[in-house]
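Removed: one protein chain of the complex. Kept in place: all other protein chains.
Presenting chain A:
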Amino acid sequence: MPFDSHIRKIFDKETVDVFHDSKVLLVGAGGIGCELLKDLITMNYGEIHILDLDTIDLSNLNRQFLFRQKDIKASKSLTAVMAVQHFSHISKLVAHHGNIMDAVQFPLSFFQQFDMIFNALDNLEARMYVNKVCLFIKTPLMESGTTGLKGQVQPIYPYSTECFACVPKSTPKTFPLCTIRSTPSKPVHCVTWSKNFLFPQLFGPDTVENLPQKGQDAEQDGEAADKDLMQEANELFELKRKVLDASDGFKDASFVDDIIFKVFAEDISKLLRIEDLWKSRAKPTPLDYGKYRADIGKMTDIENLKLSDQNIWTVQENLEIFTKATLRLTMRLSKEREIEFDKDDDDTLEFVVSASNIRSFVFGIPLKTKFAVKQIAGNIIPAVATTNAIMAGFSALSSIHYFINGKNAEVAARASKMIFDSSVPERFVNSSKLVRSNFNCKQCSITRGIACVDIDHMALGAFRDALLKEYHNEDDVSIATSDSRLLYDFDFDDNLQRPLKDFIGDGDVLLISDSEETLDHIELLIKKGMHCVIPPLDIPPFREQAFEEDGEKEDAETEDNMKSVVGDEVVVLDGDDDKISNTKRSLEDDDNGPMVKKVRMSVNDEEDPIILD
């Protein structure tokens, strides 16, 4: 009896073979990745590549079921492939340890070998990158993400359906610098101050560039405040000197007293003198350090002091921990030169927890537990096995529409749904038909092609001529790199004689604009080749593009684009009598009009933007 008789009964023989003959890429071996790998193997895809740059951590083990305690610190992708050997019967498995955005390790030709790509990523940057690659090579992409009990799956069929960039994503919240430095009112302000300001000042790279520049503040509370801040920063720089001196030849711990006195008393007194700041705010109280100083070190042996992560420490305890952490970090500084904040590095975490709590105390803000501060400072996103299993299951399930329909993207796009968690009792998940791409999308509204060019020898001028010949621009074009560096236009011809390799490498993207603004902009991905092959493209007429600045539309919910629905049918999740809760993630139900989608994608961003989870 064959091991795959279940699948043979569900699908017809041809379809079973299509799965066997297909090659897929799974980007990410974390929470969703482990689950997806299991699902894809048991669906009998012929070849599965799995890629991740991360290593295994203890806090992964509650959901990343392919990893064990003994695997901590090992490569996720390599460990995952080892862990599934015993149940992989047909799939050839290939693990890659690396960053998906590394074009040297993973050039375009790497992506081109796959029939489909599955994203199981934890950060926006990598998601956008894979989305863009998929647009260039027109490969279907199953995008997925989870945050706690929330999650979504979005099948993307390039140019047939919305791409990942079509709906603006919410960006992380930012605070005005002045709030952080002078007028905090919430615990998060104090955590940000101690992690992003005090910590790097004392233990970060030893450069003057770290000093805040005049005029950086988004919100000015008067010139005086600004001037004072400059001075404050300069004085902190002096403290850094003391830390460095102390780390050099460790003698006494009095420099910690100086730091505490300076940042929690003296600086606060200075802030109090800027009366403008306190017209509509409660005044802070400088720390009366003398009250606590005598007892520091007396509580217990300072090295062994162990306080619970779950309880809020008293001011005395926070000062104790602050002293302890500062001394430890200072000693480490002699070997490590500079120390970066890492939520899993206990010295750095305890420093940030205690410093932010002492500052909170000074400003009359509630103190927080170490557990809570770790979440804020480390940008920790809750995660559970179940949501990952559900969303990975839907991602795997969505992929079948492409393979049971003869790999026809249009047909698959009509059959596929976008899935996201439901908050109403009538359904376990929300599913909605895929919609056409957003006309104003920065990513998929642009005409794209792949040019094979001998970049080592071909001069920019010859490349320009080849473009003009292929696209019949009336007059001239301008050429820029994807990071908006202008290489050529009609009054900037300095570079024409230089070879392309001086500006770009294999896999880079060039933006080509028509100087007469007759034809629309195009993007060409440059592949290193022997000759010069410019792809024939059907370029639409020029149109003004709303290139709004990033962050201008912070909230995806303000975007109410009416989109045409794939297929003839307009799908309305009519729930006129369903009790649709008015939460952020519910669908707007409307019996008469087309569906207006209001989805906030969870992006599951961890602190380090390139960690794959």
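The definition used in the following text is that a contact is a pair of C-beta atoms (placed from the backbone, for glycine too) under 8 Å apart; a residue touches a chain by one contact, two chains touch by 3 or more; residues count from 1.
FYI, contacts and distances are computed from a predicted model.
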Among "Ribosome biogenesis protein WDR12 homolog", "RecA family profile 1 domain-containing protein", "Ubiquitin-like 1-activating enzyme E1A" or "LSM complex subunit LSm2", UniProt-listed name of the chain not shown: "Ubiquitin-like 1-activating enzyme E1A"
Options A:290, A:425 or A:541, residue touching the unrepresented chain: A:425
Options A:285, A:375 or A:481, residue touching the unrepresented chain: A:375
Contact with the hidden chain (one of A:103, A:331, A:385 or A:462): A:385
Contacts of chain A with the absent chain, listed as residue ranges: 1-10, 35, 38-39, 41-44, 58-59, 61-63, 65, 68, 84, 86-87, 89, 148-149, 309-310, 371, 375, 380-390, 392-394, 396-398, 400, 415-417, 419, 423, 425-429, 431, 577, 579, 581-584
